[in-house]
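The structure that follows is given in the form of structure tokens.
Yeah, one chain of the complex is gone here, protein chain that is, but the others are all in their spots.
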Amino acid sequence: MTDTILEVRDLTKYFQSKKGSVHAVDHVSFTLQRGRTLGIVGESGCGKSTTGRTILRLIEPTSGSIIFNGRDITHLKPSEMKKLRKDMQIIFQDPFSSLDPRMTVSELIAEPLKYFPILEGRERVPERNKEQFVLELMNTVGLAPRLYNTYPHELDGGRRQRIGIARALALNPQLIVCDEPVSALDVSIQAQILNLLQELQQQRGLTYIFITHNLSVVNHFADEIAVMYLGSIVEKAPVEELFAHPLHPYTQALLGAIPVPEIRKDRIDTTLQGEVVSPINLPDECRFCKRCVQCDAGCYAGVPPLEEVRPGHFVACRKVS
Amino acid sequence: MKKNQDAAISVKENRALEVWRQFRRNKGAMIGLALLIVLVLVAVFADVIWDYENDIIQMQIGNRLAPPSWEHPFGTDNYGRDMLARIGYGTRYSLLIGFVSVLIGTVIGVPIGAISGYVGGKVDNVIMRIVDTFTIIPSLLMTIILVSVLGTNLFNLMIALSISTIPVMTRITRASVMVVRNNDYIESARAIGAPTGLILLKHVLPNCFSPILVQATLRVGSSIISAAGLSYIGLGVPLPTPEWGALLSASKSFIIKAQHMCLFPGLAIMITVMVINLVGDGLRGALDPKLKR
Partner (left out) sequence: MARWTPSSSDKEEQSVFKHKQNRQRIVQALEEKRASTSNAVFVEHLTVQYVTSKETVAAVNDISFTLPKKRTLGVVGETGAGKTTAMLSLMNMVPDPPGRIVSGDIQVGGLDMRSLSPSELQCVRGQEIAMIFQDPMTSLNPVVTVGEQIAESVLLHQDISKQAAMVQAKAMLAKVGIDPDRAGEYPHQFSGGMRQRVGIAIALACKPSVLIADEPTSALDVTIQAQILHLMRELKEENGASMILITHDLGVVAELCDDVAVMYAGHIVEYGMLEEVFNHTRHPYTEGLFNSLPNIRNRVALLQPIPGLMPDPSKLPRGCAFAPRCSYATDACREQAPDVHHFSDTHTVACTAYRDASFAIKRRDIE
């Protein structure tokens, strides 16, 4: 039985800088069902990380609304918001800067409990049981018990990321935003962490927002994918549909650019030209115009809206709709 | 996930012990520490070693300006008083002034800098402009003004030096906090619901410890030098108190005839500051968990 755990409507975040207004997130909307995974994909500067953090209100949105479990949380007071923190957590990208270097593994994993001593359905976890609690979590994420008192800098990236996952799980959240959780890891460690995240989702019924720049990673993981460019979603579709029928020129270029570990004799060069435009003071036209091979006069008439062109498949491109 | 049943949980390392062991490896720091302990002991037990009235103040004109000898290892001054006793006693004042002024400056300056750096925006602007006004006035000049207004004694000297230390500690704290603030682990703490005050205390400040400590150590040295300088020009601790700066001042007229009168106070200042810097440097190296490798 699926129900909507998160609804995001017209979410916008503009940063003010000396040169003008930075359109980090521009009218992003989507719905997420419980237990599913939404992949948000895009290259650096497209606003995917900012979107993730704005949903958790770690960054305050400029406008738009965030509806979590049917409740509008966009304008909740900080004290109210703090109570919700246990339901929505985040895993960070950089396993090196996301852990306080002065805390041991156990302290890091147990820290969330300090701010939420009483969890629903559980008594306050007494000091003597904290050790047990932490060890259980360490086991769940695959950290050996002997690492209980080690410091992050003594461990490799993969293990540190497991600590981050354990921290995110400590409060038994419903939604986890994974902000490029495997990008900084070696290839074989990436696979281990991805499998772990998938197993946890099945065991605990977690809902993920999986942010990444690597389309091939999200291929294995996500149910639905939203492709972002310069702050807006340019295409959104169930994952198989997206890979089978990429419609937006940017999605096509993105797919074409990924180097495949196979020898292909039929390599078509779809290399995208040009550099990403700066997201400052964007004009009111299709953001992708400057790099798009299909761009014509009609595309300058304003930002194209996201429209459903096939069942469940949304594209923001006038040439397609 | 395989359960790892072989290894037992390792004992949490005693941080203090680790710090000490790391500190021990730095030879310079150890020498500094040894000398510092000697200096502190001299300062603490000065009253026991020497009798204030007899050794420090009582003049013995017959023996004035005697060069260093077995009986008077540092010689005697122009009033025939034993220089070793006067310098030894003066340790009290220098160490007291140095540490207390920096302590007060840190206790006040660090929280202000931390709030300024973490909160940013208008709050940061206002605080920094206030700090700037204090920085613009040359610290020595400000100290002179304060001491002239309040009177020349040990207490006022310490107040004046504390006030000139506050802007420095505020600045360095603010700069470190701004760097640390950008790390993901701060955002991680916010994401699990930690209140701002606790984030500052538990996550931000402990990671700024190093630069603050180094700066504080350097300031002890420069406070001692400032105090000596002020005493030299008569605005510090008044004679006949044997503060090192005052001793240097008294030796002015006798530079040709009795070099030992200015040599030893000068050496005392130099060695004390050097020793404190060595210890501070050793502590910084020992405290940084990442520098362990």
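Chains here go by letter, A and B, matching the order in which they are written, and residues are numbered from 1 within each.
Methods note: a contact is a pair of C-beta atoms (placed from the backbone, for glycine too) under 8 Å apart; a residue touches a chain by one contact, two chains touch by 3 or more.
Since the model is a prediction, treat every value here as computed from it, not as a measurement.
In the whole complex the chain that is left out makes contact with A. Interface note for the absent chain: among A:Leu11, A:Ile189 or A:Ala226, the touching residue is A:Ile189. Checked against the full complex, the candidates A:Gln33, A:Asn214 or A:Gln294 give a single residue touching the omitted chain, namely A:Asn214. Against the chain not displayed here, subunit A makes contact via residues 43-44, 156, 158, 186-192, 194-195, 198, 213-217, 219-220, 240, 243, 253-264, 267, 269, 271-273, 275-276.
As a convention for this text, only the chains that are shown with their structure count from here on.
Work out the mean CA point of subunit A and of subunit B, and you get 49 Å between them. Across the complex, subunit A is touched by residues 1, 3-4, 7-13, 183-185, 187-195, 203, 206-207, 289-290 of subunit B. Only residues 53, 56, 58, 82, 85-86, 89-90, 92-94, 97-102, 104, 111-112, 114-116, 135, 139-142, 144-146, 148-151, 153, 164, 167, 170-171, 196 of subunit A touch subunit B when the two sit together in their complex.
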